[in-house]
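Yeah, one chain of the complex is gone here, protein chain that is, but the others are all in their spots.
For reference, chains read A and B in written order, and residue numbers begin at 1 within each chain.
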Amino acid sequence: MDIPLDQILIQTINGIVTGMILALVASGLTLIFGIMDVVNFAHGELLMLGAYVGVVTLGLTGNFWLALASATVLIGIFGALMYVVTLRPLLGRDPLTTILATFGMSLVLQNYALWQFGAVSRKISEPIVGHFNLFHLDYPWYRVAVALISAAIIGGFWLFLKFGTWGIWIRATTQDRVMAQAMGIPVPWVLAGVFAIGSGMAAASGVLFGPFGGVDATMGLNWILRAFIVVVVGGMGSLAGSVLAAILISLLEAYASLWVSPSQAIIVSFVVLILTLLVRPTGLFVATPK
Amino acid sequence: MSRAHPLAFWSVFVAAIVLLIVAPLVLPEFWRRFVTEVLIWGLLAMSSDLLIGYTGMISFGHSAFFGLGMYGAAAALLTTHPASLWAALLYGLIAAAAVAAVVAYFSTRLRDIYFAITTLIFSQIFYVIIFTSTAWTGGENGLNFDQPALAIPGLFSLEFTPKVLHWFVLAAVAGSYLLLRRITQSPFGMVLQSIRENEARTRAIGYPVERYKIVSVMLSGLFAGLAGVLYAIQNQFAAPDFVFFLISGQTVIYNVIGGVGTLVGPIVGAGFFLLLSEAFSRLFTAKYLDPIGLHALDGMSYLVPLGLIFILMVIFMPRGLLGFARRWLNR
Partner (left out) sequence: MMSASVTIAEGGDPLLQTRGEPLLAVAGIHTHYGKSHILHGVSLEVGRGEVVGLLGRNGVGKSTTLKAIAGLVHPTAGEVVFEGRSIGRLASHRVARLGIGYVPEDRRIFPLLTVLENLRTGLDRHGVDKAKRAELLDKVYAYFPILAERRNQRGGTLSGGEQQMLAIARAMTLEPKIVLLDEPTEGLMPRMVSQIAQIVGALHNEGVAVLLVEQNVPLTLKASRRVYFIEKGEVRHHAMASELHVDDPVIHQYLGV
């Protein structure tokens, strides 16, 4: 069965675009896990709420970029509050408790959104309209823009981590929380800050993804599973790993959807996860298996 | 002291069973059905407790076991003529066992959070397969079928009236509880608990931890599959929604609310949760909400306060409702 080359190339680009958004979502998740060993089940809902904040802001101001910024900031703050209220009390305990608490939050937030905004999906219109010519097809500029913006956000964050005092604080706390405290680093604030950053990134992805599909209360569910897969395949706590894994998985799914339906394409990601866990459980892109 | 315990325990047990037997005779049909469903979900949660409470393995895969038990039963009830109860049980348990075997394999290779995520992914794999194989499984719409009769060919045949069904379910669940209790109190069960407490030490002492884990997962899967079969028989349909990972999540919620490591706690947890759902969904209607200026939405919003209660329980009451009785129940 012959798949024309241009279709493969189009899927490659689609894969990279989705991969960048997925990378943005997964980065927040892996960061949170790396620094406080918390698997944030509610991460998908933070994305969803971000998308809704985007919808509301867009409705009020008509400006997409303002919507993106406000979603990131507001949900970032919300995430930090959620952490302080529900997760901080649980930090010393059995990891099951944080999984459960975040799972509970995810149920609460999903149903809250359903109640608040209704079941009909909302629309976020693209800020950049227009297409360019890609192999006899009109490829939307917006998709390219999304990939670039996501890359910029992740890149910017990577720079923040590498240089700058807070970057050192975050990395030190991730490597040895106890000694970070003994060095005077205000660890409680660092943890809340990281949760805020992770939440903000998820919210941004929600707004960026908005124009692709609709915005509805269950959109988080689609992302959380893939994000988990990315985080495990990329190596828990590894930012670079998440980016690479996200692109890998999205590319594989994009190619798979040339043969099977999109809802079945996700099985490819499942298989990658299982193979990773069997062969190299600490992550495909982690340098030395611990 | 230890003589008094069995007496106390069995008295409470018998009393509970008697109440449950009498239930369908006195309750209106809605509540009769409610109690039967609590028993079925309770059985599912109890099977999960074997893993979480006794072996120390967090699994989000129970919806796969449950779902396959359900579809297995569906397959039997659609292909056997007359619809055979025993075929339903057989197919359902075999299907659940097959999945359990795969999950069991992974349980020996992965720990903690990786195992939990893998089991979650498994639920979703089955969900996607079932959802998209419309020809075999009816896809999104699921399968509908007739109820079998409670029959031993050649001996007798009873129709599954609501009461009979309830008693059948009660027998299955009570029997499962007694069996699981026996298992957890046996030397095998003691080793499981030792694995929960300190896996490394248990291995160091010389126990083949992997084998124990495999058996634990298989047992857990079988009882979960049984719950799926019972559900299929009661409701006469099978749907992919039950394989979705949210069902696994709900199961774990019942475990935690009721109290892990108590076997019967999860049943209580299921009852508590479902009772509250019922109460909230009645309260959160236009009748009560409009006067205070909030609008209702077909009862879904009851999960908001329920979810918050659950989170509060995780933080402040981590041992669950029956946590205080854990020692007593395990003696």
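Everything that follows uses one rule, which is that a residue touches a chain if its C-beta (ideal position, glycine included) is under 8 Å from a C-beta of that chain, and two chains touch if they have at least 3 such contacts.
This is a predicted model, so every value here is computed, not measured.
Looking at the complex as a whole, the chain kept out of the display touches A. Contact with the omitted chain, checked across A:R88, A:R122, A:R171 or A:R280, is made by A:R171.
The chain omitted from view is touched by exactly one of A:G59, A:G156 or A:P188, namely A:P188. Residue in contact with the omitted chain (choice from A:L9, A:A119 or A:M179): A:M179.
Contact between chain A and the absent chain runs through residues 165, 168-169, 171-172, 175-176, 178-188.
One rule holds in what follows: only the chains that are shown with their structure count from here on.
Distance between chain A and chain B, defined via averaged C-alpha coordinates, is recorded as 32 Å.
Interface residues of chain A facing chain B in the complex, by the touch rule stated above, are 39, 86, 89-90, 93, 95-97, 99-101, 103-105, 107-108, 110-112, 114-115, 118-119, 225, 228-229, 232, 261, 263-264, 266-267, 270, 273-274, 277-278, 281.
Taken together, the chain B residues at the contact with chain A in this complex read 52, 58, 106, 109-110, 112-114, 116-118, 120-121, 124-125, 128-129, 131-132, 245, 249, 252-253, 256, 297, 300-301, 303-304, 307-308, 310-311, 314-315, 318.
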